[in-house]
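Before I ask anything, let me first share the structure, which is written out below as C-alpha cells.
Only a single protein chain was left out; the remaining protein chains are all shown in position.
Let's turn to chain A:
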Amino acid sequence: MSTAISIEKLSVYFGEHHDLFQAVKNASLSVEQGASFGLVGESGSGKSTILKAITGLAPQWDGHMAIEGADLTHKRDRAFYKTVQMVFQDPYASLHPRHSVDQVLTETLHLHGFDDINNRINKLLLDVGLGPAFRFRYPHQLSGGQRQRVAIARALAPEPDILLLDEPTSALDVSVQAEILNLLSDLRSEHGLTYLMVSHDLAVVAHMCERVAVMQNGEIVEIIDVADMRAGKTTQDYTATLLHASANRVA
C-alpha cells in the first residue's frame, strides 16, 4: 500500500518577529492510502493547525510534507485541491449564507473543470443522502446535519482521494452525529477515501479511525493503534490522562 499523506518534522508558525508562535513542533506522521487517521488533543494543541498546513491555510511552515508521493511546496496548484479536500467544524459558518446548495456545488465543479455539472450535482446530493429536492435551498433552510452533508458534498465534488475532517460533528447533536459518522464511513468504503480526522472526542476518533496521534502543546506525544488505546496500552502519561478524562468526566 502506498502512502497518502506523509509529514516529517513539520513546524508551523503564526505571527512574526517577537510575536512568533510555534503552533506545531516537529510533527511527523504518515497515513496509508485508504486508512483513517485521527488527531486528538485539547484545544490549542495544534491538531487543526496540521490540517491547515496541509491545505495551505497556514503559510508559515517548514519541514517536509508529501501527498501521494508528491512533495508540497508553499504554493498549492489545482491538482492538489482535486486530491485533497477539507470539511470544516461548523456547518453554520462554512457555507455562504446567500448561495444556494446548487451555487455552492456548481462553483466547485466549475472550478475543477467538470462539464456535466447538472448530473454531478444530483449524484452528489444522492451520495450524501439529501436528494435533488435540496438543490435550490439556501443554508438557512437546512438543519445543522443537512448543512454538514452539503459541506461534505462540496468536499466530494472534485472527486478527491483524501478528506481532511476538522471536528466534522462537534457542532451537531448526538443523534445527528451518528448519521454523519455513518455517512462518512459509507463514503469512505464506496470511494476508497483516506481520512485525516481531528476531534477532541476520543470515542468519535476511536469509532472512525484505526490509528491516532495524541497531541499536546504542538507536539505529537504518541502515535498509537486504536485497539491498543482501547486496551489502555499506552506508554505516555498524557494519553492515559486524556483517556481517564474522557471516561470519567467528573473528577
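We adopt the following convention: a contact is a pair of C-beta atoms (placed from the backbone, for glycine too) under 8 Å apart; a residue touches a chain by one contact, two chains touch by 3 or more; residues count from 1.
Keep this in mind: contacts and distances are computed from a predicted model.
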Tell me the UniProt name of the left-out chain, picking from "Protein GlxC", "FAD:protein FMN transferase", "Oxidoreductase" or "ABC transporter ATP-binding protein". "ABC transporter ATP-binding protein"
Determine which one of A:L29, A:I117 or A:L181 touches the chain that has been left out. A:L181
Which residue from A:A93, A:L126 or A:A245 sits in contact with the chain not drawn here? A:A245
Specify the residue from the set A:D62, A:D173 or A:D237 that touches the hidden chain. A:D173
Over the whole complex, note the residues of chain A touching the chain we left out. 42-43, 144, 173-179, 181-182, 185, 200-204, 206-208, 226, 230, 241-242, 245-251
